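Here the complex is missing a single protein chain, while all its other protein chains stay put.
We call the chains A and B, going by the order they appear; numbering starts again at 1 in every chain.
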Amino acid sequence: MHDVKRRYVIPGDKIAEGNFRPLMNVVKAGNALIATRIGIAETGRDGVKVIPLSGVYIPRVNDLVIGKIVDHSSLSWEVDINSCFSAHLPAQDVFGRDFSPARDDMGRHFATGDMITARIMAFDRTRDPTLTVQDRDLGRIARGETLKISATRVPRLIGKRGSMIQTIEQATQTRVLIGQNGIVVVTGRTPEGIKLAVRAINMVEEEAHTANLTQRIKVLLNVPDTPSQQEASSAPIGGAPRIESASEGVEERLEVEGEK
Amino acid sequence: MSSSRRSTIIVEHLRKQAMWDSLAKGKRLDGRDFSQQRPLEIEIDVIKKANGSARVKLGDSEVIAGIKVSTGEPFEGLENKGALIVTAEVLPTASAHAEPGPPDEEVIELARVVDRGVRESEMIDLDQLALVPGKIVYTIFVDCSVLNADGNLFDATSYAVVASLLTGKLPILEMKDGKVVDTGKTRPMPVTTVPISITAARIGDHVLIDPSSEEEGCMDARITITTTDESFCAIQKGSTGAFTVEQLKKAAETARTKGKEVRAKLKELENNG
Partner (left out) sequence: MTQTRNLIDSDGKRTDGRGIDELREVKISVGTVKNADGSAFIEFGKNKILAAVYGPREVHPKHMAQSDRCVLRCRYHMSPFSTDTRKNPAPSRREVEISKVMREALEPAVMLEDYPRAAIDVFVEVLQSDGGSRCAGITAAAVALADAGINMRDLVAACAAGKVDEKIVLDINDTEDKEGGADMPVAYMPRLEQVTLLQLDGNLSPDQFGECIDKAVGGCKMVYEIQKQALMQKYFGSETELQEEPQ
């Protein structure tokens, strides 16, 4: 992995010159590749990208998100997904094709203020995102402590193959639901555990770009330094569903340290 | 025309439930007691072009107040008194819900409630501020800008106004050949007393002071009580819910005891300033 070159950049910085492909948050100007965001630039064989460290969530099809019902019309719910576009959950998605606004009571399912997990079914430049809750583990969230982190920190919070979040969950006896949009819901056995998990998550957000973050999280959580990754997949706690995103966003993480 | 509306901030049910559970146990979600304010930070004299200024942080609510002294005609019926005008603006920087443009009813209420506390307490002795009685008087503008809004703008703004008046300098003006002349000298503002407002929110059966914006999103009713050392001088009940008389009496007592603490803190600024 060390054929990848990394450096800190701000918008307008020249990352590289030559025949590279601009992948993410990079524009090509003549022969130069220019960063368009603040973040960590990576120059690899397949191209040049900038992993951003700030910015609001931009929806992508298939992303799993956590949203808040903020309103409804007679045909759909409006869902705040912490983005520049508010999402719609069509009533048909919940009631089926023969949904009738006159007969079916939408209030029976979701009310303003409810939190839901949903998948982005459709979104493009011309339309607001449409959600679906028709999948296992999607729908209303019954309990838990919510917090908001920058969507750019989500990959770091998940970690390599889920290593970071598993460390936090195990040490604090909690389940952590993470939406790609930066909304996080924590449930757990004890209030102390939840509090500690929230502290750890906040620490990941604030120090996402720094080296040795995993070590420091382990110190905070009082975990011995090198647990075997096999033990990480222990029995689920608390019963809350876990979002494992199919989106490639999870793969783009900000790992700086060389983990084994 | 004022019409009823929904709160601009919708607090999610999970958070509301957590808040209710926590309040039932006597604690707030941020760990505070019901009668505990968020950390209060005051920095004075931040705007050199003003005749007095203060930047107040109450938790994450942040307000800056600046004084501008000029002269003008007295108000009708108050010919021998100077004029004191308090304005407030919630800048569009303050939150995603704040919009530029003329102030809406909430912002106007904010300015008027803060103004009332200063005016009714007679904090500033306006009798000392007439230059030519009936014709020319000092006009003191205290303009407030909310930079970041996280609940209880009433108290944050009020403290900014009081702190800037306590530490401000009144330019000494004189009449020369029918014209107002600035002597270049200053004196302290003619302060007689220090009004302190304490705002409380009722959520269910609980009354808690200094609500954060999240708590305001859950509150049923709000009360702002301004006291001086001696008396109550201004009250404003707000929001759509109601209080029992007992709750109000208790809130009044809290406003007096907490008011004393904040007053002591503000008076320290005056002594150091």
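Everything below uses one rule, namely that a residue touches a chain if its C-beta (ideal position, glycine included) is under 8 Å from a C-beta of that chain, and two chains touch if they have at least 3 such contacts.
From a predicted model like this one, the values you see are computed outputs, not experimental measurements.
Colleague: For the chain left out of this view, which of B:14, B:44 or B:64 touches it?
Modeller: Candidates B:14, B:44 or B:64; residue touching the omitted chain: B:64.
Colleague: Could you tell me which of B:95, B:128 or B:193 touches the chain that is not displayed?
Modeller: B:95
Colleague: Would you mind spotting which of B:34, B:75, B:141 or B:232 touches the chain that isn't drawn?
Modeller: Of the candidates B:34, B:75, B:141 or B:232, B:141 is in touch with the missing chain.
Colleague: In the complete complex, the non-displayed chain touches which residues of chain A?
Modeller: Residues 2, 6-8, 10-14, 25, 27, 29, 34, 36-40, 52-56, 58, 84-86, 125-126, 152, 209-212, 256-258 of chain A touch the chain that is not shown.
Colleague: For chain B, which residues reach the chain that was dropped from this view?
Modeller: Residues of chain B in contact with the hidden chain: 46-50, 53, 60, 62, 64-68, 70, 87, 89, 91-96, 100, 102, 141, 143, 145, 147-150.
Going forward, only the chains that are shown with their structure count from here on.
Colleague: When the centre of a chain is set as the mean of its C-alpha atoms, what distance in Å lies between chain A and chain B?
Modeller: It comes to 40 Å between the two C-alpha centres.
Colleague: Can you check the complex and tell me which residues of chain B touch chain A?
Modeller: By the definition above, chain B touches chain A via 10-18.
Colleague: Which stretch or stretches of chain A touch chain B in the complex?
Modeller: Per the stated touch rule, the residues are 68, 70, 80, 111-115, 141, 143-146, 185.
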